[in-house]
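Excluded from the complex is one protein chain; the other protein chains are retained at their positions.
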Amino acid sequence: MDFSIPERLAPVLREIHDFVNEVLIAEEPELLQTGFFTAEARLGALREQVKAKGWWLPQAPRELGGMGLSVLEHGLVSEVLGRSPYGHYVFGCQAPDAGNLEILHLFGNEDQKARFLQPLSRGEIRSCFAMTEPGTAGSNPTQLACTAVKDGDDYVINGCKWFTTAADGAAFAIVMAVTTPDGPKHGRASQIIVPCDTPGFSISRNIPVMGHRGEGWASHSEIRYEDCRVPRTNLLGEEGAGFLIAQERLGPGRIHHCMRWVGICERAFDMMCQRACSRQLDGDKTLAHKQLVQAFIAESRAQINAARLMVLDAAWKIDNVGFSAARVEISLIKFFVADVMMKVVDRAIQVHGALGLTDDTVLAFYYAHERGARIYDGPDEVHKVSAARRILRSYG
Amino acid sequence: MDFSIPERLAPVLREIHDFVNEVLIAEEPELLQTGFFTAEARLGALREQVKAKGWWLPQAPRELGGMGLSVLEHGLVSEVLGRSPYGHYVFGCQAPDAGNLEILHLFGNEDQKARFLQPLSRGEIRSCFAMTEPGTAGSNPTQLACTAVKDGDDYVINGCKWFTTAADGAAFAIVMAVTTPDGPKHGRASQIIVPCDTPGFSISRNIPVMGHRGEGWASHSEIRYEDCRVPRTNLLGEEGAGFLIAQERLGPGRIHHCMRWVGICERAFDMMCQRACSRQLDGDKTLAHKQLVQAFIAESRAQINAARLMVLDAAWKIDNVGFSAARVEISLIKFFVADVMMKVVDRAIQVHGALGLTDDTVLAFYYAHERGARIYDGPDEVHKVSAARRILRSYG
Amino acid sequence: MDFSIPERLAPVLREIHDFVNEVLIAEEPELLQTGFFTAEARLGALREQVKAKGWWLPQAPRELGGMGLSVLEHGLVSEVLGRSPYGHYVFGCQAPDAGNLEILHLFGNEDQKARFLQPLSRGEIRSCFAMTEPGTAGSNPTQLACTAVKDGDDYVINGCKWFTTAADGAAFAIVMAVTTPDGPKHGRASQIIVPCDTPGFSISRNIPVMGHRGEGWASHSEIRYEDCRVPRTNLLGEEGAGFLIAQERLGPGRIHHCMRWVGICERAFDMMCQRACSRQLDGDKTLAHKQLVQAFIAESRAQINAARLMVLDAAWKIDNVGFSAARVEISLIKFFVADVMMKVVDRAIQVHGALGLTDDTVLAFYYAHERGARIYDGPDEVHKVSAARRILRSYG
Partner (left out) sequence: MDFSIPERLAPVLREIHDFVNEVLIAEEPELLQTGFFTAEARLGALREQVKAKGWWLPQAPRELGGMGLSVLEHGLVSEVLGRSPYGHYVFGCQAPDAGNLEILHLFGNEDQKARFLQPLSRGEIRSCFAMTEPGTAGSNPTQLACTAVKDGDDYVINGCKWFTTAADGAAFAIVMAVTTPDGPKHGRASQIIVPCDTPGFSISRNIPVMGHRGEGWASHSEIRYEDCRVPRTNLLGEEGAGFLIAQERLGPGRIHHCMRWVGICERAFDMMCQRACSRQLDGDKTLAHKQLVQAFIAESRAQINAARLMVLDAAWKIDNVGFSAARVEISLIKFFVADVMMKVVDRAIQVHGALGLTDDTVLAFYYAHERGARIYDGPDEVHKVSAARRILRSYG
């Protein structure tokens, strides 16, 4: 057992940490107060700095121009990037592009790689992933209603998707649609690449979330597919392999998500401690002298340590034993870390008092926009049930 | 002991309940999607309906044109109004006007009543209450930095206040300012009426809260007072009585706030149950068949019942034994009910899944905008400590 | 609405409170440190005092020699008695005798009343109630395995029961046994009175619970029924009415149980506050000055108030609207109050430090012996599910 940061990563991790804290967080207030399209130029400049330092696409293999890190190593990078809402975007490993990049790399044919993966990996275009539907339970993907019917050399897609993150301004979507309605339960859907300028693809609205419609990468769209026709060569992987590929997409993605959440925790924790030390009460006492604040801090520290170690342990298992062996751990971290994040952010707000409710700090942003963590990619309840069932198999 | 709704209130309470559910909630989506100033006309029309039915100012004595309800009775009305974010506004009992109305009624002189109380009670103007300051701990009001210095027949006010709710468009503010800096700890501050068009009164900004600046009644301002001069006749009550009056203002106000929160709970609870029954899963099963959802529902129901009874009990004590005897209860409900509200809203969101994050329901609004309940009027931690200290006196 | 103690009860309640605090609690250490059979004489003397004061059988109608209190009124008495583990026993309203007394009164024929109810109501004999079985899920009473087969004028009972509280030394048991195995699900079982000296009735053991076998009234037995033959005239009520009668038995019983738990909370709360005020730390500071202890106290007070009001509200509903209308409330208080009790006792222990673990205070007794509250009469989980289902009916 060894709990130290991997040696080859330690120095670069420190540098990235400094970059996030000194460069990115300094620009954060401005970036967060404008819409994405306004921020985009500035973000692009930051991306150039990142590329120049050799930190672009930390999660991707070297042949794609990435850093070639292991799941655990990218987890550690993801933690640091999570300290700022634009961290992942600036390093090119933001959802949903990172996941799309991965499945295009694994399942795309040469033509698909040339047209979609290459520009995506260079950050020239953005993409989106369309699975969730308003009318069917996301926790049960076999209920998908969106269909892709073969017609000559084409698929004709019809349906409605929502919470398609970052569709606004994206170049293409990867769409889960039922191609084999009478196939086995998990073999009915396929993933199909749909350029966003395809006729019949239309964004109904950017869904207002917690009072914000957002824009560009920072938005979630509702999208109608009406007789949306793409060539059958846009099929990603095998027909009917939609779920299989989606699983592949979610696996390491959960690690990176969870480590991003840990990064959010660390940021909120630092802010809570700084506030406690600086907020003057009577005499020379600060909030840091109050036991109830001390309890917030100790409990948060314990929970963050717990969350972090659990994610790293799961990442290590994926790297060393394989994704399959880590399925229980992946479900556990999904709900455990999301819960810790919301609790730590909540306590940090409480210690900030009224200030914590305002946009003068990043805490309110996290409070409102990370609440979804307990819902997307499977709500807490689904992960608890699924982890328990898997565990109980060895006792039955 | 008698747990039934007071007989004289029961029928009118049912009518108000129907009005809120059928008229107000029907208009809610539109009202919430526009700014306050746009909504104002429509809200005015609703106010006319309320006046016509004799429900205007439920909390105020009949001589002010109100319904003359007891604290407990208005609590029950407040619960029903809390089911919609504009409920209290439409009935004329919204914060901060309701509190200002009360203290003007109790402490204002005839001139003040004529100029400020009368138009306020008719809903012709709005007001605000300026206590919280960005630089001093709200939980310790003896630290107030804002000063009002006597100069001839005037007070000259200097300082900075923030979270002055509804200042945007208000006709006057009631400002807490230090008039006797060397007085006893709780006798330093006074309350002074400041018309908002007084030179030296300037709104620096509407503070962005959870991503929203808001406007009009639905906003929280940061306000600078620079040599802001008002006649000494604008003093409300005695000089140095600022805290005393503020306590008076907060007492029954907490009941109404807490019952409003209970109303929010009831609304969120109904939505959670409706969603559970309507969200289809496999076969003919809905979310309502899932034990984890059932546990949410049973736990929420128990907590709401608990919260509601505690507030009503405190209200009864105020009505029958006096405010002083109910101080512990009032601190207890402040943190207990706010906690229950946030938990119930959170569970309702969780049961709605992605939909719960959107503005397609009112839940996200409550999640973001009621988080402050655990902070304003004294954060949870301050109320816990203060209740405990009072309790411990009888054991010491 | 009226939250005051009923006028006719207030003075007697105060007297009972003083009796418990001054007489009973003074004898408690001695009573708890010996077995029941040793304590019995002293307990008998205390019972005589109670009878002399006219407080015997508070829950029972006057015709049985009781105080003739309403459910709510007896609830208030039960709260006070709950302050000491022997409170209910000394007043004659202890489980399981109180429940048996009630159903014998409601369903017993004249002969049964003469032979069983009369001596029971005078406290001359004790009884037990045999429902729970080791092999079948208590939450699903339709699975009962114990049978009573008619044979001539007799029932012949075979089966195994456990957690038959107070069987050790009891004069008779009321046994739930299947008499109509092919009847409708809830009509298979009957209640049959079985004198404990009936051949075939044998106590296998007093079950060791948390390290204690106990004895007499303070024990839980495992009992075998082997060809245990009683006359058919020992049937209580109708054949097949077992569940119906059991429900009757549990209804008001839950109120009294829950109020007993509230009494335990009050006792533990008092002890926690006294300890906080007396435990010296540095200088002149006591534990009462520590915010974490203050938070324990404020949170406990809020939760106890909540629990208490919920139980009284449910009691009021039973008295005024009927048991049926209060079913949801009864399920809610079952799990809510038990949870509050365990939390308050746990915090009181924590504030007592090592002392709280010892038998030098009553807290360890409560901690160990009231844990069952979350299990008996239906575990938390069953009550949550059942309350939710009932609630959801009106939304479906």
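What to note about this one:
Note that the chains take the letters A, B and C in the order they are written out, and that residue 1 is the start of every chain.
Operating definition for what follows: contacts are C-beta pairs under 8 Å (C-beta built on N, C-alpha and C of every residue); 3 or more make two chains touch, one makes a residue touch a chain.
Note that the structure is a prediction, hence the values are computed from the model and not measured.
The omitted chain makes contact with just one of the residues C:Glu48, C:Asp151, C:Glu238 or C:Asp359: C:Asp359. Considering the full assembly, A:Ala387 is the residue among A:Ile192, A:Ala364 or A:Ala387 that touches the omitted chain.
Checked against the full complex, the candidates A:Gln118, A:Thr142 or A:Gln274 give a single residue touching the omitted chain, namely A:Gln274. One chain of the complex is left out; on subunit A, the residues touching it are 1-6, 72, 270, 273-274, 276-277, 288, 291, 293-295, 297-299, 301-302, 305-307, 309-310, 312-313, 316-317, 320, 328-329, 331-333, 335-336, 381, 383-385, 387-389, 391-392, 395-396. Against the chain not shown here, subunit B presents residues 290-292, 295. Residues of subunit C in touch with the missing chain: 132, 134, 137-140, 143, 162-163, 207-212, 279-282, 290, 292-293, 349-350, 353-360, 364-365, 367-368, 371-372, 374-376, 379-381, 384-385.
Note that only the chains that are shown with their structure count from here on.
Relative to the C-alpha centre of subunit C, the farthest chain centre belongs to A. With centres defined as mean CA coordinates, subunit C is found 52 Å away from subunit A. Centroids of subunit B and subunit C (each the mean of its C-alpha atoms) stand 43 Å apart. Annotation for subunit A: residues 290, 292 touch two or more other chains.
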